[in-house]
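For this depiction, one protein chain was excluded, whereas all remaining protein chains were kept in their positions.
Chains here go by letter, A and B, matching the order in which they are written, and residues are numbered from 1 within each.
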Amino acid sequence: MTTPMTTASAVSLSLLPEFPRYSLRIDPADVSAASEVLGLELPTRPGQRAATGSRLALCLGPDEWVLYTDEADAQAVEAAFAALYPVTPHSLIAISDRERTITLSGPQAAELLSTSCPRDLTAIAPGTGTRTVFDTVQIVLLRDSESDFRIEVGRSFLPHVWALLERANRELAAGL
Amino acid sequence: MLLIHCPYCEATLPELEFTYAGEAHIARPADPSTMSDEQWRDFLFIRTNARGPHFERWRHAHGCGRFFNAVRDTVSDKFLLTYKAGEPKPESLPE
Partner (left out) sequence: MSAFRIPGKGRVCHDKPVRFTFDGKQYQGLEADTLASALLANGVHLVGRSFKYHRPRGIVSAGSEEPNALVGVSRGGGREEPNTRATLQEVYEGLTAISQNRWPCLHFDAGATADVLHRFLPAGFYYKTFMWPKRFWDRLYEPLIRRAAGLGVPPSEPDADHYASRYAHCDVLVVGAGPAGTAAALTAGRSGAQVILADEQAEIGGALLADDKVQIEDQTAADWLSAAQAELAALPNVRLLARTTAIGYYHQNMVGLAQRITDHLASPPADAPRERMWRVRAAQVVLAQGAIERPLVFHGNDRPGVMLAGAAQIYLNRYGVKPGKTVVVVTSHDSAWHTAFDLADAGTPIAAIIDTRPAIDPALTEAAAPRGIEALLSHTVTATSGRLRLRSIHVNAVTDGKVGGARLILCDTLLMSGGWTPSLHLFSHTQGKLAWDEASQSFLPDLKTEACHIAGGGRGLWGIENALQDGAKVGAEAAMAAGFNATAPALTTQNDRSGAGIIIAELPTDRGPQSTRSFVDLQNDVTSKDIRLAVHEGMHSIEHVKRYTTSGMATDQGKLANMNGLAIAAAAIGKPPPQVGLTTFRPPYTPTTFGTFAGYHQDDTFDITRKTPIDPWAADNGAVFEPVSLWRRAWYFPKPGEDMHAAVARECRATRNAVGIFDASTLGKIEVVGPDAVEFLNRLYTNPWTKLAPGRCRYGLLLGEDGYILDDGVIGRLSEDRFHVTTTTGGAARVLNMMEDYLQTEWPDLRVWLTSVTEQWATIALNGPNARKLLEPLVEGQDLSDEAFPHMSLADCTVAGFPARLFRVSFTGEMGFEVNVPARHGLALWQRLLGEGEAHDICPYGTETMHVLRAEKGFIVVGQDTDGTVTPGDANLGWAIGKRKPDFVGKRSLARPDLVDPNRKQLVGLLTDDPKVVLEEGAQLVDDPNRPIPMQMIGHVTSSYWSEALGRSIALALVEGGRMRMGETLYLPMASITHTAKVSRTVFYDPDGQRLSM
């Protein structure tokens, strides 16, 4: 179930329900082992992502990735990494509840983000993502297409970020 | 607001993503118990306070999370160079 936004909005916003999300930290030298377990090649440059089936991996830093999948696949991911640990130590932590995901959709989505995100959004290509800030709140920003973004925000910051987005969205709708 | 080049992300990004982390190239002594009180004081508290190029640490805290080194001119507030943690102190600086 998604939570719809208010009516007077330029950009369609929604809050996604929780879904399986993991923080993976592993020595860069061991990335191939993790890639093998996941069945996708983990990108090694911050910002890049890779996907297979329901699995999506985004490289956040040289030794840090965030993994997304669906409920049906969660146990398989956890079991695979648990099996990997004795051979190749790493850290896989479930953070499904740590963040909430807001989707932004529409031609003005980037403009809406620019109300509080200092990044040059044209430098974030579709199919990439990054950690950055939104009004000084740390977020993970994924760009799925020219006009589709996801904000992953720490759960306790959600009310603040959501209120800012709503306010700015009404502002965009007002057109001035 | 400055722009800072993260040597790990290989991108020049807004200062808001970064945090300052003190002077660079001050390694924690391998065995502090062998240090005299004066040596330990110097490690803890004595810093260069440069006027001009200053070697300092930053963290791309709201990005890749990495600590790295930078040379910043404290007069102009311009970054001359950034490089990865663990890399040697550069011998020459760009103009």
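Rule of thumb we're sticking to: a contact is a pair of C-beta atoms (placed from the backbone, for glycine too) under 8 Å apart; a residue touches a chain by one contact, two chains touch by 3 or more.
Predicted model, so just to flag it, every value in this text is computed and none were measured.
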Touching the hidden chain, out of A:T52, A:Q75, A:S91 or A:S145, is A:S91
Contacts of chain B with the missing chain: which residues? 1-3, 14, 19, 21, 27-28, 31-33, 35, 37, 40-41, 43-44, 57, 59, 61, 65-67, 76-78, 85-86
Contact set of chain A toward the excluded chain (per top definition): 8, 18, 23, 25-27, 63, 85, 89-91, 93-99, 114-120, 122, 135-137, 154-160, 163-164, 167-168, 170-171, 173-176
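Throughout what follows, only the chains that are shown with their structure count from here on.
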Centroid from C-alpha atoms only, then distance chain A to chain B, rounded to Å. What do you get? 30
Residue numbers of chain A touching chain B in their complex, please. 45-47, 60-62, 64, 118-119, 123, 130-133, 136, 138
Residue set of chain B touching chain A in the complex reads 1, 8-11, 13-14, 16-17, 60, 62-66
